[in-house]
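A single protein chain has been omitted; all remaining protein chains appear in their positions.
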Amino acid sequence: MKSFASDNYAGAHPAILEAMVIANAEHTPAYGADPWTERVQGLLRAEFGEDARSYLVFNGTGANVLAIRAACRRASAVICAATAHINVDEGGGPEYVAGVKLRTVDTPDGKLVPQDLDALLVRQGDEHAAQVGLVSISESTELGTLYTPQEIAALAQAAHARDLYLHLDGSRLAHAAAAQDLPLRALTTDAGVDVVSFGGTKIGLVAGEAVVFLRPELADGFAYLRKQSLQLASKGRFLAAQFEALLEGERWRELAGNANAMAARLAAAVGGLPGVTLTQPVQANAIFAILDPAATQALRAEFPFYVWDHATGEVRWMCSWDTTPEDVDAFAAAIRRAVA
Amino acid sequence: MKSFASDNYAGAHPAILEAMVIANAEHTPAYGADPWTERVQGLLRAEFGEDARSYLVFNGTGANVLAIRAACRRASAVICAATAHINVDEGGGPEYVAGVKLRTVDTPDGKLVPQDLDALLVRQGDEHAAQVGLVSISESTELGTLYTPQEIAALAQAAHARDLYLHLDGSRLAHAAAAQDLPLRALTTDAGVDVVSFGGTKIGLVAGEAVVFLRPELADGFAYLRKQSLQLASKGRFLAAQFEALLEGERWRELAGNANAMAARLAAAVGGLPGVTLTQPVQANAIFAILDPAATQALRAEFPFYVWDHATGEVRWMCSWDTTPEDVDAFAAAIRRAVA
Amino acid sequence: MKSFASDNYAGAHPAILEAMVIANAEHTPAYGADPWTERVQGLLRAEFGEDARSYLVFNGTGANVLAIRAACRRASAVICAATAHINVDEGGGPEYVAGVKLRTVDTPDGKLVPQDLDALLVRQGDEHAAQVGLVSISESTELGTLYTPQEIAALAQAAHARDLYLHLDGSRLAHAAAAQDLPLRALTTDAGVDVVSFGGTKIGLVAGEAVVFLRPELADGFAYLRKQSLQLASKGRFLAAQFEALLEGERWRELAGNANAMAARLAAAVGGLPGVTLTQPVQANAIFAILDPAATQALRAEFPFYVWDHATGEVRWMCSWDTTPEDVDAFAAAIRRAVA
Partner (left out) sequence: MKSFASDNYAGAHPAILEAMVIANAEHTPAYGADPWTERVQGLLRAEFGEDARSYLVFNGTGANVLAIRAACRRASAVICAATAHINVDEGGGPEYVAGVKLRTVDTPDGKLVPQDLDALLVRQGDEHAAQVGLVSISESTELGTLYTPQEIAALAQAAHARDLYLHLDGSRLAHAAAAQDLPLRALTTDAGVDVVSFGGTKIGLVAGEAVVFLRPELADGFAYLRKQSLQLASKGRFLAAQFEALLEGERWRELAGNANAMAARLAAAVGGLPGVTLTQPVQANAIFAILDPAATQALRAEFPFYVWDHATGEVRWMCSWDTTPEDVDAFAAAIRRAVA
């Protein structure tokens, strides 16, 4: 089964598992005091800049909620798009574990703009209102769209001017960087982002994300937050070995590039079909389209994917690091049949 | 380097990594809706009884804190030994994430007895006092000692008679079962335990623990707690594949049995030495001993291990699933030299 | 100074303070084990029905957040109007203390309708989404509008049919009951509400609210939640004595009736003026109107009140239990001058 449901349906890239097997050779200190973790921290500094302080965690929810906790020690609200993963797909973790309120913005494309901020800040300083301390954006977004470095920099500047931090949920940062042919730091460090959730799972790891602080003072005491919030791995070498394999030679770029290319191929193949209306520009590895529900039903019997909005019939198709042209072509053919 | 510091210094058993590689073949539904997870749930029912409801999580802190959250929905305090991992080694996670107070009992051997309960329950019903809802024990304990099934059953009976649940932190349950030549259920289900943290990491997994509810109503809504508390794995198959390899043919028993045997071998080799005072019976895979600090210092230069109590000079030596007789003999020789 | 800013700018009714003075005569058990509290519980049963279980707390935030905690023990989200006090004026307390996510509905008038529910429930059962357990409405609403008993009953029925509880934030329940010439129970118990925050502060107490459970099982263990959440008064008699004076002879009805009548008088006096556009029907003690900002500025120099929406120029005028016809007439004259 090759699915277009989620990049989490894919397995791990063989090089990732191989790195884990190699890392398995002997005893090594636990809890991240191992040489693999040290090397990964160096590799992440090479990517994100010499001041980057990074911490590996298990999953994206952990990375996001912990980044929020660290950045909201004196705040109680976070601005994000209504479609943000932290708002719709973390099971209320930001509220429960970080204790914050999410202030959401309705957007057409999942992207915040600097103009969104002030409307949500009119009650800063009013003790009855939750106080915003952080803006959180996703790159690429949950709708498969992209921020340019300039757009992120404008948001960072706007956030900082209002005494807010900027968090970037980068569960698909690799896809965004590959799509724009940019280094990771162009979309993060250089753009003024303060803390990044850098995702590994969706780009071919077994499991693993990195919380990368670009404003070092936010990292103070983070090791304690990570442990207390259930995200410290015992055998840290295995998280680190995966990241090492992902970062070496920019393997993430190759994997993300493939996912993006397959999404573009699929969009090209079906975007013009009568009965298929693309609803977002296809900029990374996701395609959003409106189909007739009957076509959707027929298609899902063959290929699993998610209905994004039952009211409108919008569906989501995700391509993965391991999606092949043959997979795409077979799926495109099935779509063609379904909407015929 | 072969260490006696922690069973988390060991890597994963090759069969575990091999199972992950095999599980990597194709796309499969994410978040535990995969066939591996379904099979593991069946294997865990085979171990713990037909009513067992199990959920895989990343690490021991996660398993313990989530078991506490699930069992303390209407309570605010947990009784445990002062030496319990939840009290000393979870970074305050039970307090922060589960919101509970730990009421601790000083014990000589890390083991609670039914007589400990009533002294901590004199204020049940008093709204000024945190209300105990759960008793938590570890098997084997943090001091390497064991509860017999009868001792656990007595605690379960005492807990239930007082309207409390019983949680068993089984990060080393495998060691306890192997040491007593018992099935897992003899120390849990059959003894009246309500919820178990069944540990995989310390017995040879890359990472992975199972929260196993033996009182099914405690599991209601647990999937939401797990997600909200940051412990839902995206690619669930990789947790499950590890557990499958651990449970098949009782591999856990073989691995734990080796760790226990190596601890016994080490105890036999050095227990009688002048300058080495064993402080706990060696019943599982841990050895506690008092050494002269100078001897400890010399020894740690060669073999990493933890000083348990700087005041008394007590040290802890842990054996792992992969400790060999040669490792033990080399370490014993070094101890002999150090205390000579 | 007589203000139209907030019913919290008013003091306490003299009978309330007199009741406190009388209650001050002697020693009595603390923490609500006093005869005043017992009598108030009886009076609240007389109002809300024989099954009502009531607990006094200090303030409205406390009443609301604790009602949510009690009703969301197995849930993680609450549906409410976007304008709800719990959403905009509790400083993030529901998220921080109760750990829940608020799912909001944009409404023209601050009122939910049964049709609002299903759109927010499409992801019930999906472990990635916060799970709704409660619907919360305000009566009267933050916009000064009213639910009829039939409207509340329809919401209760819709909530219960979807396995949700219904909470009523009644910080101005007295005003709603007085305005509709109904007993309190017509808007709560008889309409199927499960838990009420019954407000005293805004209707003439020094401080005090009652959490009244109409579904008794929700009250199980509530005394512990109240204490743990910082809302148990030491000298409980003083909260109770106030409520006794408020409930005796339906004093609340007289006080709320006055506030409502004064709002109607003000609306009648200025509603038709050019330059004053009422934006909500005036059904309780609040008036919402759009004024020219220059008029607002001039007017606020004389009479404090809140600008509700700086973007539109909407303002809020609140009448209190102690507002007099002379106060209203003087304010109306000032408005007339300001908009002339």
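In this document, chain identifiers A, B and C correspond to the written order of the chains, with residue numbering beginning at 1 in each.
The criterion applied here is as follows: a residue touches a chain if its C-beta (ideal position, glycine included) is under 8 Å from a C-beta of that chain, and two chains touch if they have at least 3 such contacts.
If you're wondering where the values come from, they're calculated on a predicted model, not measured in any experiment.
> Which visible chains touch the chain that is not shown?
When the full complex is considered, the omitted chain touches A, B, C.
> From the list C:Ala12, C:Ala81, C:Ala159 or C:Ala240, which touches the chain that is not on show?
C:Ala12
> If I consider the whole complex, including the chain that's not displayed, which of B:Pro14, B:Pro35 or B:Gly92 touches that chain?
If we include the chain that is not displayed, B:Gly92 is the one touching it.
> Name every residue on chain C in touch with the hidden partner chain.
Within chain C, the residues touching the omitted chain are 1-3, 5-6, 8-12, 14, 17, 20-21, 23-31, 58-62, 65-66, 90-93, 96-97, 201-202, 206-207, 224, 227-235, 237-238, 304, 320.
> Please output the residues of chain B touching the missing chain, sorted low to high.
Contacting residues on chain B, toward the hidden partner: 76-77, 88-92, 95-96, 99-102, 122, 127-131, 310.
> Considering the whole complex, not just the chains shown, which residues of chain A touch the missing one?
31, 73-74, 76, 127-128, 130-131, 220-221, 223-224, 226-228, 232
The working rule: only the chains that are shown with their structure count from here on.
> Compute per-chain Cα centres, compare each with the mean of all protein Cα atoms, and return the closest chain.
Per-chain C-alpha centroids compared to the overall one single out A.
> What are the two chains with the most C-beta pairs touching?
A-B
> Can you give the whole-Å distance between the Cα centres of chain B and chain C?
The separation of the two C-alpha centroids amounts to 49 Å.
> Provide the list of chain C residues touching at least two other chains, using ranges where the numbers run on.
Each of 76, 127-128, 130-131 in chain C touches at least two other chains.
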